[in-house]
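Before anything else, here's the structure in question.
Here the complex is missing one protein chain, while the rest keep their positions.
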Amino acid sequence: MVLVVLAAGFMLILLGLYGALIHRNILHMIVSFSVADTGVNLVLIAVGYMPGRTAPILDSNVSVADAVERIIDPVPQALVLTAIVIGVGVTALMLAYAYRLYQTKGTLDISKFTELKW
Amino acid sequence: MRVLHAQLGHHFTLGELVQVRADLAFVTLPKEHLRSAVLHLRDICKFSHLVLMTAVDWLEEERFQLTYLLHNREKHWDLGLRVMIPRVASHMESIHDIWPTAATYQRELKEMFGIDFPGSPGVDESFILEGWKEIPPYRRDFDTRHYAEKTFTQREGRKTEDPAKTMKAKLYPDET
Amino acid sequence: MKKELEKRTVTGPDGQTFEVEPLIDYYCEAHPTVQPPAYSKIIENLFNWARSESIWILGFGTGCGAIEMRPLMTPRFDAYRYGIQWRPTPRQANLLIISGYLSVKTLKRVIRSYEQMQSPKYVIGLGSCTINGGMYWDSYNTIKRLDDYLPVDLYIVGCMPRPEALLEGFNTLKRMIRAGNAEGANTYAANFDWYKTNQKRVIHDWDMPDYNW
Amino acid sequence: MQQFEWIQIPYSLLTLFIVLNFGLLLNALMAKIAARVGRRRGIPIYQNYIDLIKNYGLRTSITHGIMFYLGPVFRLAGGVGLLLFVPTLYGSEMFSNLSFAGDLILALYFVFFGALGMALGAGESGHPHAAIGVSRGLSQMTMAELPFALAVFSVALQYDTLTISEIVKAQQGSLFHWTLFTNPLAVAAAMLSFLGSMMRPPFDVVLAPQEIPIGPPTEYHSSYLALMQTNRMIFPIAKIVIIMNLFFGGATNWPIFFAKVFLIYLFAVFVGVVFPRFRVEQSIRWFLIWAVPLGVLAIVLV
Partner (left out) sequence: MVSPLFIIAAPLGTAFFISLFSKEKQRLAFLITLAAMLLMSLVSLHWVFTYLTSGPVDYYTAGTLPPFSINFRMALPEACLILLINLTGLFSTLFLKNSLLRMGRLSMAVLLIDIMSLSGIVLTRDVFNLFVFLELMAISTGGLVLLSEDNRAPAAGLKYLIVSQLVTILLLIGIIFAYHATGTLNIDGLTVASLTHSTGGKLAFFLILIAVIAEVKPFPANGWALDIYESAHPSFSVIFSVASSSAVLFATAKILSIAGPEWLPIASNVGIITFLAANLFALSQTNDRRLLGYSSLGQSGLVLAIIGQQDILGDHYLYVAGGILLAHAVAKAGLFWMSGIIKGRELTDWTTIQGHPFLIFSFATFIALLIGLPPFPAFYAKWELIHSLAGAGRFPLLAMILLGTLLEVGYLFRWFGIILKRKPDGPGVLQKKRHRKRMVIAATTAVGWGMGYLWGTLSPLGHLFHATPLLFALSFLLLDWLPARIKNSLAIAGLVGYFALQYAGYNPMQLIFASVILIGGAVILLAGFDNTGRRIGFYPATVLMFAGLIQLIEARTSFDFFAAWEILTVGSYYLILRGKQSEPHALSYILFSLGGAFLILTGFSLAAQGGYQIELQMLGTVPQSVAPWVFLFLALGFMTKTAAIGLHIWLPGAHAEAETDVSPMVSGILLKAGLYGLMLLLMTMGKQQLYGVELTHMLLWIGALSALLGNLLAIFQEDAKRLLAYSSIGQMGYALFGLALMNHLGWLMAMMFVINHYIYKSMLFLSIGGVARRTGTKEMYRMGGLLKLMPLSFIAVLIGIIAVSGVPPLSGFGGRWIFYNAIMTSEYRLPIAVLFLAGPIAFLYLFRLIHTIFLGQLKDEHRRIQEAPFWLIVPQMIFVALLMGVALVPGVALRRVDHYIGQFFPNEGGGLNWSGMTISSDFGYWNPVAIMVVVGVMFATLLAWLLFVNRQAQVVKQFNIVYAAERPYRPETTHFAWNFYAPYRKALGFLTQPLVTRFWQTVTDLLHAASDLFRRIYTGNGQVYAIHLLAFVVMVYLYSKGL
């Protein structure tokens, strides 16, 4: 079961990278990057999964004492949370850039912004 | 030469041909035609060598006669073109661009006859007579003997004998 | 006056401008002075003897006589036997041979060479053209009497004397030098102005100092 | 190698007197020989004396400046110095002149003293032909001196000494002790380069009479010229003395000295009379092709 999720995660990453490197339009790139980010998050989760255990939430049905046997590894979960937040931050910034670039040049084609070269 | 003269006749108004020898002839032509005739002769009729340029002072007719002697190397022909130009304030177009050697002739003619060739290189530089103040000496109205006696101190007691008489007297004393 | 001889103002590398007068700045204007013979007679005789025995001729052929001087260097006449040789520069020459007609233009150059020779110096005139104008007696261009313009020591007559005549002329010159009366240089220095006026009357564009050292 | 004594001064003056007279007569003789080749009688034997007296006796002279003065003085000092720094006769204490001051190298470099002074004097005269003459002379001299330096060095290596008297001592004894036979390559190179320094026709483009009127001395006359003529008499003999000492066994008495100098000088005259004048680059190429390889072989095979 875990392998399926892992494979899906990697597929998403490759798909995202492919999309980012093929489409000239900046928005397409941003979307494909976020697809890649979700793929990475999937992989993070898949690595942390232990079969037959439940989510690491200490509430009524999982008490502190028997938490060690019943819950899956909580550390990857925490990492995913931070990764998602950072993904959001970076995507927001890229969108802001896309907006500013469209204002200056009136186009979103990345190959048009090559004044800085050599 | 006659054939040549006929051919030239078609293009330029020529005077009649004076045949001095089989390979030497003179022809007079108007002043305006000279440059084109010289060019024609040089390029087409192969008169490739400008032998000399002289002038003759016809004091009586108030004319200078300019003679351009051209030579055809293949046929070994000499053709003299004669041009008559007025004696007073006389000038003639320069042909130094056709033959560079002409510049020296023209310079000499300017100094000796006073014929001006505007545009010829160094035409008014002194050629032989440095600082000459008199009229150009080759003109016939210039009296060389009078000038010689005036400027140069003579040695006294110099007498000139006519060489013919002296030799005759010496060789055949008894005939006199 | 030629352009390069006119007075011109020049600015030096440090910006200071000044006048340059070529005829004064480039040439020495001193006039020649009469050179006294050596202090004692014996020394003067020795010097005269030496001067007569080694006459150095300036290689300056002016007219048709120059061709007569060539044979003197060949085995047949061989002037070297008399201690005579040809020097290319007037500085080292003692004898100037005017060989033939002398046009006004050549006279100017001859005067310059003569004045560049060191005293005592001698002049020989060859042929009748230098004596009385010869066959060019009525020409507007040649001078008629040489000794009006240069102090001539010896004339060799002939309408171009042969090399033998030249050798004979040299011998007479030797005798004159030994006798001590070949003082052409001093006569030139003594009545310098007379010579100059004669020369200037004939040479019209005089663009050189009075005496060319 | 002795120390300086005062007696050496009159002795060297005596040598100078002898060599001067010998030079005057020898040059006249050489001129006569050259004339006889052209079937001319040539100048009388005493002609040089007369020329000297006449030049000293001239009454006027001009000067272009102090350096103009120093030219002939440098020249004659160079010639006389070259003569006096080299022992003329071997073994005789009287005629070893002032050779205590320096050895073979001093002689080699003192040759340039005269040439440099003459060049400066000619330069001061302001005459373009003088400068052209000097530039030709110096260019030609660089290549002419190379084989001579190589030959001298190979001789020094051969006898393992730099003092002239020891070289001459090594050559005493029979004729076959001369360097001519023991080290022929060096002698060949030296003789070819000797032609170059003698101002004789094949290599006299420096003076080039009539072409650039006698090159450097164009502006010199009267007493300056006299000084230079005395040097023209002494300098060749001084140079020949060196060659004689190094290559032809030196001279123990005056007659041998006169004979050897005459013969060596004759070699240069014979070559000079027959050949026309080389241009500068031709003479340089000639030396490079013929004389320098001989010299290099000499120092390699010594």
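All chains are identified by letter, namely A, B, C and D, in their written order; residue positions are counted from 1 within each chain.
In the analysis below, a contact is a pair of C-beta atoms (placed from the backbone, for glycine too) under 8 Å apart; a residue touches a chain by one contact, two chains touch by 3 or more.
Quick caveat, the model's predicted, so the values are computed rather than measured.
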Touch list for the missing chain, restricted to displayed chains, reads A, C, D
Given the contact definition stated above, which residue among C:G65, C:P90, C:G125 or C:G184 touches the chain not shown here? C:P90
Given D:L76, D:L89 or D:I264, the correct residue touching the omitted chain is D:L76
Option from D:I50, D:L89, D:M141 or D:V168 whose C-beta touches the chain left out: D:M141
Of D:I33, D:I53, D:M94 or D:A131, the residue in touch with the unshown chain: D:A131
Tell me where the left-out chain touches chain A, residue by residue. 13, 17, 20-21, 24, 26, 29, 33, 36-37, 40, 43-44, 47, 75-76, 79, 82-83, 86-87, 89-90, 93-94, 97-98, 100-101, 104, 110-111, 113-118
Interface with the undisplayed chain - residues on chain D: 1, 3-4, 56, 60-67, 69-70, 72-74, 76-77, 80-81, 84-85, 98, 100-106, 109-110, 112-113, 115-116, 119-120, 123-128, 131-132, 134-136, 138-139, 141-143, 145-146, 149-150, 153, 156-157, 160-163, 213, 218-219, 222-224, 227, 279-281, 284-285, 288, 292, 295-296, 299-300
Identify the residues of chain C touching the omitted chain, counting contacts across the whole complex. 4, 8, 10-14, 16, 18, 20, 25-28, 30, 60, 89-91, 109-110, 112-113, 116, 207-208, 212-213
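As a convention for this text, only the chains that are shown with their structure count from here on.
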Any idea how many Å lie between the Cα centroids of chain A and chain C? 114
Distance between the CA centroids of chain B and chain C (whole Å) is 37
Taking the mean of the C-alpha atoms as each chain's centre, how many Å separate chain A from chain B? 110
Touching two or more other chains - residue numbers and ranges from chain B: none
Which chain D residues sit where two or more other chains touch them? none
Among line, ring, star, complete and other, the chain contact graph is other
Go ahead and list every pair of chains that touch. B-C, C-D
Give every residue of chain B touching chain C within the complex, in rising order. 126, 128-134, 137, 142, 144-145, 147-148, 151-155, 158, 160
Chain C residues touching chain B in their complex are 103-105, 108, 131-133, 137-141, 143-145, 148, 198, 201-205
With touch defined as at the start, can you tell me which chain C residues reach chain D in the complex? 32, 35, 38, 46-47, 50-51, 53-54, 59, 74-75, 78, 80-81, 83, 85, 87-89, 91-92, 94, 118-120, 213
